[in-house]
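To start, the structure under review is shown below, and the notes come after it.
Only a single protein chain was left out; the remaining protein chains are all shown in position.
Order of writing sets the chain letters: A, B and C. Residues in each chain are counted from 1.
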Amino acid sequence: MKKVINNPEQVVEETIEGFLAAYKRSYQKVENVNGIVRRDRKDKVAIVTGGGSGHEPLFLGLIGEGLADGVTLGNVFAAPPPTNVFEVAKAVDAGKGVLFIYGNYSGDVLNFGMAVELLEMEGITTNTVLVTDDVASAPTERKDERRGIAGDIFVVKIAGAAAEKGLSLEEVTKVTQKANDHTFSIGVALAPGTIPGATELPYTLADDELEVGMGIHGEPGMERTKMMPADALTDKLLEKLLAESNLQSGDEVAVLVNGLGSTTLMELFIVNRRVAKVLEEKGIQAYDMDVNSYCTTQEMAGFSITLLKLDNELKDYYSAPAVSPYYKKESIGGNVYAK
Amino acid sequence: MKKVINNPEQVVEETIEGFLAAYKRSYQKVENVNGIVRRDRKDKVAIVTGGGSGHEPLFLGLIGEGLADGVTLGNVFAAPPPTNVFEVAKAVDAGKGVLFIYGNYSGDVLNFGMAVELLEMEGITTNTVLVTDDVASAPTERKDERRGIAGDIFVVKIAGAAAEKGLSLEEVTKVTQKANDHTFSIGVALAPGTIPGATELPYTLADDELEVGMGIHGEPGMERTKMMPADALTDKLLEKLLAESNLQSGDEVAVLVNGLGSTTLMELFIVNRRVAKVLEEKGIQAYDMDVNSYCTTQEMAGFSITLLKLDNELKDYYSAPAVSPYYKKESIGGNVYAK
Amino acid sequence: MPNSLQEVQLNAVQVKEMFLYVGEKVRENKPLLTKIDSAIGDGDHGIGMSVGFTKAEEGLRQKEFTTINDVFKTIGMSMISTMGGASGVIFGTFFIGGVKGLDPQEVLTLPLLAQILEGSVSSIKQRGKAERGDKTMIDALEPAVEGLKQSVIGNQSLLEGLKVAESLAEKGVEQTKEYVAKFGRAKALGERAIGHQDAGATTVWIMFTAMREWVENAINQE
Partner (left out) sequence: MPNSLQEVQLNAVQVKEMFLYVGEKVRENKPLLTKIDSAIGDGDHGIGMSVGFTKAEEGLRQKEFTTINDVFKTIGMSMISTMGGASGVIFGTFFIGGVKGLDPQEVLTLPLLAQILEGSVSSIKQRGKAERGDKTMIDALEPAVEGLKQSVIGNQSLLEGLKVAESLAEKGVEQTKEYVAKFGRAKALGERAIGHQDAGATTVWIMFTAMREWVENAINQE
């Protein structure tokens, strides 16, 4: 429970100050609330993402060219209050409307929902796409009740590219919704993360246990099992994802192997190696593979795998440049980090 | 000690496979050894870095445009054998010589040293710059005996830019040596990391303890003290760094706040916030601040601060573009993430 | 305070004092709420409620109050604008939902409290879509408010009404243990949530307990 902090109640404010100390040339704070926006905003549909803090670099790492224009940050694991959301949306609206993209959690739905009412009163048009990629959180029949986890990254990436291209709010919303519908994730936890200031572990996992389907706030998952080798674990997760996403030989996907906090990049590469192998065996083309810790749960140990099923439209937007300090894609052409 | 691996003895091979599965368009393996090189090598001095694995994204995250041309990877925390080093250097040499950059550890000096002898026999010219940024590892009088830690990143960055500019091996070596002489780091550990396959913690730190100056392989540091707030801890580290680097009001620095593994980006931002404040108070200009986990020690909790004292020459090279999947700088112009 | 228990009514300043005490009690229970929310949620409910009541306290201490409406609104707006999370909106609405459109009131009686909180229940349900049995704070709040209403009909005192509400809230908390969750983070748990009580419902119970204690103490200090 040791953390490098000053005061648990100030972590979000100080995080924003530290972020802006490094990147102030490109970003600025929204006055009075925990929100950050791009400085060079364009005459286009504005993309706003956000949610509880504690998942860094999500969400503040997702603002930038070809990504979101603003983020609204709540306290650790708590949705931002409506006033935050409201102020950020107001700051980035260029008169073309605002698209909200956030994970499907009660708290977020309630707070963003209230903000939407406030924005309507100001005459600002908004749309919302809820990210629902976590296949462990509800069965297929209730797909729209699923939680949003690392899939946020893909969905915001696509939305940012579509908005950058000058599409209308309706059009951006449509392709963003499609991106979400094509995004499937599942996570696994080996050890818990803790909220700053907490003095007890939120749960425990024995030395030989892992939990499949654990949520990114430590919400219990589908199944607790014995530890297994990386390949077997990857196979288990992929089996579920492939069934849910109905990917067929010949299909193309973008892959994200995402670390949850303390799992090393070495481990993520070992997982990615297996993902590549399994996809290849199934004849599924990995258009791009990204291996990083974008959506974390404090120092939780574990990882998630996300598959974005691509069609031509999604592939175009996926391949568009995106630039932020913690997420970058330069225009790519298939399974690469290309220049 | 739970890790997502298959076999402790295969982690490095599988890490490389997983890395190349994601980035094979830009990188390729060196046959028979644990080494990776850029595909688009240029007619210039070749930069080779490397060392023990287990610090990911260091070193494999440092190959790319404006960075290293090849990396040679040893087992976890073990210098690569001479044959590895030899093969990688041979693969990237364009006839203009090879500059080796690695942390000053007995094992690395011995193995790279043996490789240099082998390369001489092949008629390949080499030079070496040892990274010695860790101010906690030896007193000022024995500065050249210091260990290399996160400062590797700055030193390789400068070397890569100088080589990219077409300088001779002697010239690249000279500016790289200067970069090292201008780089000062210090780390702090809150909890240990473990080598894959280890069944016991290498050391323990009590719930209210931290160790100042801990090395990136868990080598004991200068001082074990009680936990303290982030600001006080940052002040303590900075005090040592500022004394060692002899920075004066009006000087410019590049800053790296580097996470050691499980310390969250949130915590690193909180530290960076304080670094910015202290530098500002002292009249020292933060030309750029980078907040990331580039040089890790498995899941160790803690962080390091690195200062690179800039002069005009170093600033030019620092500002040159650098592109790899885990380290990117686009040409910058002062304290920014700029486009 | 009037001498007759039957006639207990609170002015705005007293209502403010009462809710300062409620906030104190909720903050004291932060570890308990954290523990409950950790079992089937994300463990931040105690922190969130603490932040909310701390901000409410700041708001309450900054102003002189003459109407009950203002006290409720100050608390509710503080919560909504600072807490975030599900409980920011839900508990903010607890305070705001019942005074919306209500004429300015200078004294809080049992009937007025029952009326205000009835409005709160319906606002929360409208916003959050949860019904009884969905394993939310509604499971404690709705029965408690029904208890208040019954006490009004039975012509009971504020203190007696609060006692009834407190015990029905407690019962409601107990019942949440039997439910699977239809809202919030516990939803994904399905059957695995059974056996665990709901965090927000627990807060509701703590709040009614604290209100009852404050009124009781106030009467005893007469």
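We adopt the following convention: a contact is a pair of C-beta atoms (placed from the backbone, for glycine too) under 8 Å apart; a residue touches a chain by one contact, two chains touch by 3 or more.
Source: prediction; values computed, not measured.
The chain not shown here is in contact, across the full complex, with B. Remark: the omitted chain is touched by one listed residue; of B:T49, B:N84, B:S304 or B:S324 this is B:N84. The residue touching the chain not shown here, chosen from B:V156, B:I195, B:V212 or B:V271, is B:I195. Of B:K2, B:K157 or B:H217, it is B:H217 that touches the chain left out of the display. In the complete complex, the residue from B:S26, B:T49 or B:N75 that touches the missing chain is B:N75.
Listed by residue number, the positions of subunit B touching the unshown chain are 8-9, 52, 74-84, 105-107, 110-111, 113-114, 134, 136-138, 145, 147, 195, 197-200, 202-203, 213, 215, 217-221.
Here, only the chains that are shown with their structure count from here on.
Seen from the C-alpha centroid of subunit A, the farthest chain centroid is that of C.
Ranked by how close its mean Cα position lies to the mean of all protein Cα atoms, the top chain is A. Between subunit A and subunit C, the centres computed from C-alpha atoms are 34 Å apart.
Subunit B and subunit C have centres, each the mean of its CA atoms, that are 54 Å apart.
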